[in-house]
Structure formats: structure tokens, C-alpha cells
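Sending over a structure as C-alpha cells; questions will come in a sec.
In this view, the complex is presented without one of its protein chains, the others remaining in place.
Lettered A, B, C, D and E in written order, each chain numbered from 1.
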Amino acid sequence: MVDSWLPSLLTETPEEGFALATKLARVGVKSTQPDAEVRERLRPQYAEDPNSLIASSQVIAINFQTIAAANAYWRD
Amino acid sequence: MVDSWLPSLLTETPEEGFALATKLARVGVKSTQPDAEVRERLRPQYAEDPNSLIASSQVIAINFQTIAAANAYWRD
Amino acid sequence: MVDSWLPSLLTETPEEGFALATKLARVGVKSTQPDAEVRERLRPQYAEDPNSLIASSQVIAINFQTIAAANAYWRD
Amino acid sequence: MVDSWLPSLLTETPEEGFALATKLARVGVKSTQPDAEVRERLRPQYAEDPNSLIASSQVIAINFQTIAAANAYWRD
Amino acid sequence: MVDSWLPSLLTETPEEGFALATKLARVGVKSTQPDAEVRERLRPQYAEDPNSLIASSQVIAINFQTIAAANAYWRD
Partner (left out) sequence: MVDSWLPSLLTETPEEGFALATKLARVGVKSTQPDAEVRERLRPQYAEDPNSLIASSQVIAINFQTIAAANAYWRD
């Protein structure tokens, strides 16, 4: 498990949970386009396209639902 | 934790919960495009495009699902 | 709380719940484009674009999931 | 309640639940474009556009999640 | 119930559940475009458009959430 990029869905705080959701969104992209160079080359395209940015935020939001549920919403 | 932008998912009221959902949507955009100047420059593009506005409302809706569940729907 | 636009997620009936979901969708748009005049000007664009209408219905559907869960699906 | 278009989320069977999900999707469209004549005029546009059809199916799927949960998945 | 296309959300296995999710996605399309001939004519358009294929996979994923929950994730 030492090298796992996702050893657990549990985080200390909501903020770390949101960061993990962002990571999941990126790994989702990576699993379709594994070439880091290509992803880097595409960055200006989506980073300046408002609709791409909104869509990215949506993927993060969906992943954050999962992470937040896993952490029982950090209620305790 | 003092400087956390997301110390908790709990809010006093549904209205504050909706505002927090809106904030999450914005932070999701920011995590892909961290440059505030670029985001500001893109604003007229999406703020006058109905489809971008609907998509933004959708990201807020997804985040509001998370916040509302965290708050047990403010039932008490 | 007197002036809150969202004092509660609870409604008497499913029909009122659906109306509230529609309201949340509109407030989501408003939070990105607060200028009522601009929103009014954009209306013909999306009100006659089937894809915008379907997307709007989707945002309402997502919000209705939240409202319906909050009301325990009005089962009682 | 006599004239409510949505007196309940409960249905006898999954099939009726799916039909109700379809109805919710249509009412969602109607709430943004209340003019039946306009909606009728737009029909050929989306009924022959595969992406509109897939998007419509998605809105139905989201509404069906709500209806199915309300009915405890018709498990009994 | 004999002729119901959806007598139950329960399936023996996850694989059959995924097949049922696919069926729900197709019925969702059918409910908007009931003419089989038109749907057949549109097939080449979406079957060779990667974005349509991804969108179709998304509708299946949403329906699979419903089916999987109905089956308590086939945990037993």
C-alpha cells in the first residue's frame, strides 16, 4: 500500500477532503490521457475556457460528494 | 485551522448552506485556474452566456446536495 | 430570518418541493449573474434553445433530489 | 390537492416510477419555457439530435433516482 | 405486470444490473424519440462521436447508481 496514490478516502478536515476531490478529478483525466506532456500542452485550452473551468468544478463537486460521505461530513 | 477556507460543512441556515455551495463551486474553478486576473478576464464570457450560467447553477446544486446532507437538511 | 429567501427545505407537498427546486436553480444562476437586466436580456436565447431547456430541467432535477430527501419523500 | 400534477412520488411499480420521472423532466422544461406552442416548435430540433436525446435521458435518470429512492426501490 | 419492460430493479448479479442500467438509458431516449426508425437513422451520428459516447456512458452510470442501491450493492 506504500505507493498507493489513494490509500484512504478519510481526511482530517473538509479542506483536505476538497483537495482530495480535486486530485480524484485529475486522476480521472490521467486515466484517459496518461501522457503528461499532452495534458500539459492542453492546459492553456481549458484553463482559459470558462465552460471547461465550470465542468472541472463539477467533477470536483461530484468527487467531493463521495469524500464528504466517506468522512461522515466531518461532523464529529 | 485558523486560516482554513472550509473549516466545516455545517451552517446555521439553508440560506448560508446555499452560499457555501456557491463558494465551493468557485473554489473548484480556482483550483483549475488559480490566476485571479485570468478568471476576472473570463467573467464577461460566462456571465452573459446562458449555458454557462445554467452549468454554474448545476455545480452549485451538486455542492448544495453535499452541504444539505451534512446539515441533515436543517430539519431540527 | 424574516427576509431569508430559503428559510427551510421543507414543503407541504411534492409539488411545492418541485417549485422550490426550480427556485434554487434560478438563484444558482443569479449568484453568477446578479444583474436582473442581463438575465432578462438572455432569456430569449435559452428559452428557445432546446439544449438549454433540457439543461435547466437537469438543474431542477438535481435540486429536487435534495428537497425530496429533506422531506423524506413526503412519505408520511 | 385535487388538481396537483404531483400529488405523490409513490407509484405501484418501477415502470410507473420511470414514467413519473419522465414527467418530472418535462415539467422541468415547462417551468423554463411555459409556452406550449414554442415547446412544440422546438421538438423536431431535439427529437432528431442524438445529443439532446442523450441529455433528456440523463434528466430522466436523475429524476428516476429520486422516485426510486422515494419508493424504497419497490423492494417489498 | 406480464408485459412490463421494468418489472423490478433487482438483478441476480452486478453485471445484469449494469445491463439493466443500459436498458434504462435507452428507454429514456425512446421516451423522447419514440420512432425506432429515426433512432436507427441517428445511430451513426452518436456511435462515432466520442462526446456522445461519453455522455451515453454517463447516463448509464447514473442509472447504475439507482440499480446498485436497489440491490444493496449485491453485498450479500
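Note that a residue touches a chain if its C-beta (ideal position, glycine included) is under 8 Å from a C-beta of that chain, and two chains touch if they have at least 3 such contacts.
On a predicted model such as this, the values are computed, not experimentally measured, just so you know.
*Asks:* Indicate each shown chain that the hidden chain touches within the full complex.
*Replies:* Touch partners of the hidden chain, whole complex considered, are A, E.
*Asks:* Which residue from E:Leu9, E:Leu42 or E:Ile60 sits in contact with the chain not drawn here?
*Replies:* Touching the chain that is not displayed is residue E:Ile60.
*Asks:* Touching residues of chain E against the unshown chain: what are they?
*Replies:* These residues touch the chain not displayed: 13-15, 18, 22, 46-48, 50-58, 60-62, 64-65, 68-69, 73-75.
*Asks:* Determine and list the chain A residues touching the chain excluded from the picture.
*Replies:* 1, 4-10, 24-29, 31-33, 38-39, 42, 45-46, 49, 51-52, 55-56, 58-59, 62-63, 65-66, 69-70
The criterion applied here is as follows: only the chains that are shown with their structure count from here on.
*Asks:* Hopping along touching chains only, can you work out the least number of steps from chain C to chain E?
*Replies:* 2
*Asks:* Counting hops between chains that touch, how far apart are chain A and chain C?
*Replies:* 2
*Asks:* Rotation angle, chain B onto chain C: superpose the C-alpha atoms of these two copies and give the value as a multiple of 5 degrees.
*Replies:* That pair's rotation angle lands at 60 degrees.
*Asks:* Among all residues of chain C, which ones touch two or more of the remaining chains?
*Replies:* Expected reply: 46, 51-52, 55-56, 58, 62, 65, 69.
*Asks:* Quick one: which chain pairs are touching?
*Replies:* A-B, B-C, C-D, D-E
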